[in-house]
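Please read through the structure below; I'll follow up with questions.
Of the protein chains in this complex, all but one are displayed in their positions.
Let's turn to subunit A:
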Amino acid sequence: MTIEINGTPHDRTPLPGQCLRTYLREEGCFGVKKGCDAGDCGACTVHVDGTPVHSCVYPAFRAQGRSVTTIEGLAGPSGLHPVQQSFLDAQGFQCGFCTAGMIMTTAALTDDQRADLPRSLKGNLCRCTGYRAITDAVNGGSPAVCPAEGAAVGSSLGAPAGPQVVTGTARYTFDLDVPGLLHLKVLRSPHAHARILSVDTSAALAVPGVEAVLTHKDAPDRLFSTAQHENEAEDPYDTRVLDEVVRFIGQRVAAVVATSEAAAEEGVRRLRVEYEVLPAVIDPALAMLPGAPLVHGDKGIAEGIVRANANVVGELHAGIGDVEAGFAAADAVYEATFRTPRVQHAALETHGAVGWLDDDDRLVIRSSTQTPFLTRRAVSRLFGLSRDRVRVVAGRVGGGFGGKQEMLVEDLVAMAVLRTGRPVKWEYTRSEQFTAATTRHPFVITVKAGARVDGLITALQLTVLVNTGAYGNHGASVMHHGCHETVAVYRCANIRTDAHTVYTNTVPAGAFRGYGLGQVTFAVEQVLDELARMIGMDPVTFREINVVRPGDDLTAPGAHVPDLGIASYGLDQCLDRIRAASSTTDTAPDGWLVGEGMAIAMIAAGPPGGHFADATVTLLPDGRYELAVGTAEFGNGSTTVHVQIVADELRTTPDRVLVRQSDTDVVGHDTGAFASTGVVVAGEAVLRACRALRARILAAAERGPSEIRCLTADSVAGISLATIAPLSGSGHFDGTPRSVAFNAQWFRVAVDPDTGELRILRSVHSADAGTVMNPLQLRGQIEGGVAQAIGATLAEHVDVDEAGQVTTTTFRQYHLPTVADVPETEVHFARTTDAIGPLGAKSMSESPYNPVSPALGNALRDALGFRLTDLPYTADRIWQAIQDHRP
């Protein structure tokens, strides 16, 4: 019996037990995405005889004799399906990995169901958008803009990949058919700390289809860090591809490579490992005590670990001024300790890579990564290959949020390819994503602050403990970053910081949107809110008195960063918006407690220590331009902005700009898509490349660089562009100097004292991003950041038990925000133009996340009359706290 897919009969009989999603992907329908394997995320939604189903929980056998429609078959002969068109018009996507499923579900909704999206879209998760753009799309968006020549910047141009995203033809990491592909699976450690005494691979190798088993004896005897930074010294070298000592439950022990996933899994089950179990430490506070088990006792300063004998990866003990004198001068002093839990990035595309040897025997790694060039550098170094013998390329990346600024799979895939000489694929399962990828760093933060009755902050003291888990990737940098902009935004003469990042035998933490700022901001902004209350001042005025202003130096305890300055200033405008928000009114249910609260955040536009980008723009013989840029696109929208820059600088239209990106073969170098650099660093390199090319085009027409008016989309000074093509221009930017961007968030909330339920009545966000390159896209990025942070504040937590085992392993246990959980946020932009950023733009990306948790904490404090210090603010915790505070 055949299965009809998009009108074409398919005769291949499904394998017994194969799910429809796998079958459809094997038949080439790559638009059907794998997000969770459990019917939770909806990325695999297809129609069977017109009914939407999650194809990962639909046995393929059952589709025999039925008609299946996937995203590829939704469009009719006359063009896009109306739902596809409205998702394109409203730009109802960012990374686009969930989009095919969203569209398929939406296309089958009744009118009643469309009117109730919180319920109807409960089965479709999006991690990027915050759902506003999706809701707009379902309700029918306004048509996309087509900017005229030279008018792209500042317009709401749609993402260049939009047509591919809504038709399921955008190619993500695993959306390709590789003949002869082998599958890799790993055995993971059941112990929090153990030495591997022996691995018996014989039974595994006897499984039909198993081609190789890799253990620590096969791994290069070199250390590296999974974290990727331009400056390699930033992270401790404490990791091996496969190590003889395992340091957390879930760490790789051995890998099995086989002709099918099932054979690889069977091989993993048949590995016999003898362990010597070692003492483990789970609690970061205990890890620093004398006599605690040492996680990396065999390493030290040479590997970049500050005090391996006390499990301390990095520490900061520094001050400016005299905090004791500052507290003595204060009229009010407040101190509190705050805790933030582990949070998962939960990008809908899991980590994974496919590797092979190309026709020149070069190692090629196609990976879901934010850092193709740094990953190439790391793979080259590990395996002793020269860089030109390794190519790393990213397809469209299905979400990152910092999680993919990490080499979690490419090293082992490379090792398997080099060992077998054959193509190898390794795709994390959703459970592995929870137990063996990285999380946000859990922080414990004590803040003590003092102020005078006139509102001046006289002293700030931070004590910070960061749990990096079993490896130090990003651990010290997240701590240093977290302790910088959070206090540097205030003009306080006396600041003292004592911070430690420590190892424990738990799943490693890593880079996560905000990079430490979110955690420390959560504490600092709440303590300042309390101080304002104590002196009887409103929180906005209190901020206005104390925040930095243009011309101020941005010093804070720790290494001085001389390239950072205020090259544009819109924080005053942000605060004005927050003050205005407070004059609105909302109605809450009878008996509910109502409160409001705000917080601010500052972020440096780019990291210290260098962030490099190269770009090349080429005039093609047909008069179009090709942009080559290294940075990866994972839904952040940098590609859209790059196209806008090219269009305006070369006075053409965006449809005449082609982009090649995320490939180490395309340009010389690019540090990667992290630290909010897509516009301010890669965009600046694009701008410089455009200007270099423009000068050459004008020179070809014997015109000077200022005579740009003679350039049109077709000709220069009347000469057809085709006659002077090809011509190229290149640009480079090293990411310095840097400016700062600002965000402010305000909430009004209502709390049901009967149940602890917290409802957001109104959400207002104000951002200073310099020149707004693309208002629709920037609004989406802010809405998405606010939504993620609402999730982390009210619901999300990855739990680790006393033995070090991660117990949150599925989306069903880990509550990602759904349509129902996210209120609409009013988004306002300050009007500023930056003196450093390209065309006056500044960074955004991560920063809208940071002020959300403290603003909710402050609103909750206002409603309840007391403060909750530990995240997340779940209903049962709020209710219990209300009971505990009853007189």
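Basically, a contact is a pair of C-beta atoms (placed from the backbone, for glycine too) under 8 Å apart; a residue touches a chain by one contact, two chains touch by 3 or more; residues count from 1.
Heads up, the rule we're going with is that contacts and distances are computed from a predicted model.
A single chain of the complex does not appear, and UniProt lists its protein name as "Carbon-monoxide dehydrogenase medium subunit", one of "Carbon-monoxide dehydrogenase medium subunit", "ABC transporter permease", "Cytochrome c biogenesis protein" or "Acetyl-coenzyme A carboxylase carboxyl transferase subunit beta". Note that of A:T51, A:S78 or A:T587, the residue touching the chain absent from this view is A:T51.
Considering the full assembly, A:E757 is the residue among A:D218, A:D322, A:E757 or A:E826 that touches the omitted chain.
Of the listed positions A:T2, A:Q18 or A:T259, the one in contact with the omitted chain in the full complex is A:Q18. On the side of subunit A, touch with the chain left out of the figure occurs at residues 15-19, 22, 37-40, 42, 45, 51-54, 56-59, 61-62, 105, 108-109, 113, 119-124, 262, 265, 269, 429, 431, 754-757, 811-813, 815, 818, 875-876, 879-880, 883.
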